[in-house]
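Only one protein chain is missing from this complex, and each of the others stays in its spot.
Chain IDs A and B follow the sequence of writing; residue 1 opens each chain.
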Amino acid sequence: MDLFDILISASFWAAAIRIASPLIFATMGELVCERAGVLNLGIEGIMVAGAFAGWIAVWAGLPLWGGVAVAFAVGMALGGVHGILSVPFGLSQHVVGIGMTLLATSLTFYTYRVVLPEVSSPPKIEAFQAFEIPFLSKIPVLGPALFAQTPLTYAAFVLVIVTSLVLYRTPLGLAVRAAGENPSAVAAQGLSVTAIRIGAVMVGSGFMAVGGAFLTMSAFDSFFFDMVNGRGWICIALVVFGAWKPGKALLGAILFAAFDAFQIRLQQTPIGAVVPYQVFLMMPYLLSILALVVMSRRAEVPAALMVPFNKGER
Amino acid sequence: MTGAEPAHPVLRLSDITKRFGALTANDRVSFDLARGEVIALLGENGAGKTTLMNILFGQYTADAGTVEVFGRILPPGAPRAALDAGVGMVHQHFTLAGNLTVWENIVLGAQSLTALSLKPREVKARIRDLSQRFHMKVDPDARVGRLTVGERQRVEILKALYRDAKILILDEPTAVLTPQETDALFATLREAIAQGLSIVFISHKLHEVMAISSRVIVLRHGRLVAERRTEQTSREELAALMVGAEVTAPEIRPSTPGAPLLSLAAVTTAGIGSAPGLDAVTIDLRAGQITGLAGVSGNGQAALSNLISGLTLPLSGEMRIAGQPVGDWTPRMAIGRGVGRIPEDRHRTGTIADFTLTENAILETYASQFARHGWMDWQAARAHAEEMIATYDIRCPGPDVRIRLLSGGNMQKLILGRVLETGPQIVLANQPVRGLDIGAVNYVHGRLAEARDKGAAVLLISEDLDEILRLSDVIHVISEGRLSPAFPRGTMRPEDLGQWMAGHGFEEPAHAS
Partner (left out) sequence: MRLEPIANPTLPRRTLPPALALIATFAVAALLVMIAGGNPADVFGLIFKGAFGSKFALLETLNRATPLIFTGLAIAVAFRAKLWNIGAEAQLYAGAVVTVVLGTGALPLPAPILLPLIAVAAMAAGALVLFIPALMKTRFGVDEVVTTLLFNFIFLLFVSYLLEGPLKDPMGMGWPKSARLVPEARLPRIIEGLRLHWGFGLALISAAVIWVIDAKTTLGFEMRAVGQNAEAARFAGIPVTKVILKTAVLSGGLAALAGFSEVAGLKGSLTLDLSPGYGYTGIVVAMLALLHPAGVVVAALFVAAIFVGADSMSRAAGVPSYIADIMLATALLLMVLAILLTKFRVRRD
C-alpha cells in the first residue's frame, strides 16, 4: 500500500480515533488535575485499575455502562487518596504520584489473582460494539472514521466539550483555574482550595480510569497485565503539548494516535521488513519526548502547578 | 473603653487572643468601628496587625474572643461568613490570578459554584457601573497579569465592592504605590466613606494614618496599647506609642564620594516575566556613597539587581567594575570582584530554609574558603558561623539551627554578615529591611552606612521613599526600565520623586518610532 493511500483511507482514521479515545479520557483527566494545580503521576496506575475494574464488573454481570461507572468510581477513590496526600499535607506530588501508580497497579494485579486464581488466559466480556450514527456515518472517509465508533469513543469527544465548557464558562471552572494559578485568590473568597483541588483530582482520576476501561471494554474485550503500557505517561506529555487547553489537547491526542496508527501500518510495508519492529514501537514514546521539548518553552504553565497551598503561609 | 465609643458599631472585636506556639500574636484586643469611620490600625512589623485582620476575616481561628458584624457574631474560621456579612478585605499581597481577566477575578467566588453560567455580560455591566460610582478606571476584559500594581489594587477593591462590602479592610495598601497613586486611593476611600462604608486601614506609615483616619489604634507586641482620635494626636506621639521605647535611628552623616566602582553605560537587559528590563541605563556607583534607587516595584529593579548580582548579562551597553569591563559574568564572579549582594527575598533567594546556620553562612564562600581539593572543612565553617553569630548579633540557639526557625531580622543579619564579612567594594542592598521591626531596620541601616564610610559603593533599592530619602546620598528613580538623573541628597521632595516614579519627566526614548 502506498503511504499516501494509508493517510486517506477511512480505516486508518477509524483506527486513529480508536487509539486516541483512551488517551482523550486520560488526558482530560490529567488536564483537570493540573489546571487545579496538582500534577497527577498516579495516572498510569489509575488507568490500570480502571481497565481492570470496568472489565471485572462487566464480567461479574454488570451492564457495560455499569462497568464504566465502576471504573470511574475506582478512579475517584484512588484520586481521593492522591488528593489527601498531596493537597492538605502538601507532600511531593512526584513521590505521591509514583507511589499511587505503584499502589494502584499492585492492588489491581493482586485483586486479579484473588478473583481469578488458576486461570491461564483471562476471560472475555461482551465489549462495546461500534454504533453507526445514521446519515453521518455515510459521509465518505470521515463517516466511517468518526461516526462508526463505539459509544465510549463518542463519550470521549463529549467529555472534551463538557470539560471545556465547565472550565471556561462556569463559576466552578473559574475556581478550578484560579486554584491552579493563585490559590490564595480562591481562599480569599472563602472557597476551600483543598476541596477544589481534591475534587479536581478525584474527578480527573475518574476520567483516567475510564480511559483505562476503554482498553478492556471497547478496544479489546479482556484484561492483560501490561495493557496500559505507558499510555498514562504519554497523556502527561499530551497535556503539555496541548498547552493545558482541552481543545488543543484533543488535537494532540488525535495527532499522536494517527501517528501511532500510521506506524502500525508502516510495519506492514516494505519499510517494515527492513527496519526492526522495535523502532516503530519506540515512536510514540520518542514523539512524546519531542512534543515536550518543542512545547516546553511556549506553553503557559498553570503558575501554581505542583505548589502546595498552606493556609496562612505565603 | 474610651469616651469616643460609637453608639452603633458596624464592627466589634472583643478580647481577641491568638497564639502561635509560644508567640502570642494577639492578646485580648478589642475595638469598635462606627459607620462611616476610618480606623487606622498602627503598629510595627510583627505587632499583630495582619493576624488580627486575618482573624476578623476568618482566615485564622482565634483562641479566644469574638468578632461581631452589624450586631451578629461571626462563626470563627469562616471567610465566607465574613464576606456574606459585608466584610471585604484588600490583602497586602494581592489575591489575584494573573491568567484570568479582571472580570473573572472579580466574579471568582461571588457566584454559586453550582451555577451553570458565569453571566459575563451582567458581571461586566455591574463592574463598569461600580467603577464609575467610585471613580476607579478599569477594563473588565484586561488580563490581570498585564496590569500595573495600582490597577491591580483597584481590582482588589472592586472585588470587595462587587460583593456589597460595607466594611473595607485594607492591609498596608500604600506599600507599593507612588505618592500620586496613594492620593488616588485616598480619594476612592473618601468616596466610599461618603457612600456609607466603614474602613479599617492598616499601616505603619504615620503621615498616611494622619491623613486618612478618624481614629488610630496602636498595637504593640500583640496588645492594643493606645487609642486616639486622630485630631487629638500627633505623629510624634504615635511614633512613640508604636515603638514603645525611645528608639533612635542611626545618624547618617553626609559622605565624601570617591571614584565610580561600578558603572553602567547605556545598558539594556531583557525583561523578567511581565516586568521590564533596563532601558539604556547609565549609572555610576561611587565609593563612599549610598545610591538610592526609588521606584514602584516591577519597573526594572529586578533586572538591575540580577545584573549586578551576576545572574544576567546586558543585552547591550557596558558594565565596568573598578574601571574594568565585565565580560563573562556569574554570581561567583560577582562575589570574586567584590560585589556583596543582599537579595530582595531573603527566604527564597537569600537563604536555604532547611540548611543550618553554618551552611547558610558559607553558602557563597564554601569553595574558596572552607574546602580544599573538594573536601569540606566543616570545623572551620562552624567556627566561622559562631564568629558571625557574635559579630552580627544573630539571636539563635547556635550554629546548627535550621535557618527556617530564625526570625526575619536574624535571617537578614546573617545575610548582611555574609555580605559584609568579605569586605565588599560594592554592596547591592535590595529591599534590605522589608518586613523587619524597627530595631532590625536601624541595625541594617547602620551597618550599610558603616560599609559606606569604609569606602564601599552601596546601591539601595527600595519601594519605601522614606527609607530612600533618609539613607541615600544620591537618588535615582526607575520607571519602566528607564533611569532618572541623579538627585543629590536634599534636593527632592517626595512629591517630586513621585512624579518621576509615575513616569513623568523622562525624555521620550530616541528610538521610538
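The working rule: a contact is a pair of C-beta atoms (placed from the backbone, for glycine too) under 8 Å apart; a residue touches a chain by one contact, two chains touch by 3 or more.
What you see is a predicted model, and the numbers here were worked out from it, not measured in a lab.
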For this session: Can you work out which residue in B:E364, B:E421, B:D437 or B:E467 touches the chain that's missing from view?
Result: B:E364
Problem set entry | Selected residue (touches chain absent from view) among B:Q153, B:T291, B:S309 or B:Q425 | B:S309
For this session: Have a look at B:A110, B:V225, B:M376 or B:A486 and name the one touching the chain we're not showing.
Result: B:M376
Exercise. Which residue, B:L130, B:A184, B:I352 or B:A383, contacts the hidden chain when the whole complex is considered?
Worked result: B:I352
Problem set entry | Residue, one of A:A10, A:L62, A:I264 or A:L292, that touches the chain absent here | A:L292
Problem set entry | Contact residue for the chain not shown (choose from A:A10, A:L62, A:I98 or A:V307) | A:I98
For this session: Determine and list the chain B residues touching the chain excluded from the picture.
Result: 20-21, 60-61, 77, 309-311, 330-332, 334-335, 341, 343, 348-355, 359, 363-364, 366-367, 371, 374-376, 404-405
For this session: Provide the residue numbers of chain A that touch the chain removed from this figure.
Result: 41, 81, 85, 88-92, 94-96, 98-100, 102-103, 105-107, 109-110, 113-114, 117, 194, 229-230, 233-234, 236-237, 240, 276, 278-279, 281-282, 285-286, 288-289, 292-293, 296-297, 310-312
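We take it that only the chains that are shown with their structure count from here on.
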Exercise. Roughly how far is chain A from chain B, going centre to centre by Cα mean, in whole Å?
Worked result: 44
Problem set entry | chain A residues touching chain B - in the complex, by the definition given at the top | 169-172, 174-175, 177-178, 181-182, 184-191, 300, 302-303, 311-312, 314
For this session: Spell out the residues on chain B that touch chain A in their complex, using ranges where they run on.
Result: 54, 58-60, 78-83, 89, 91, 93, 95-100, 104-105, 107-118
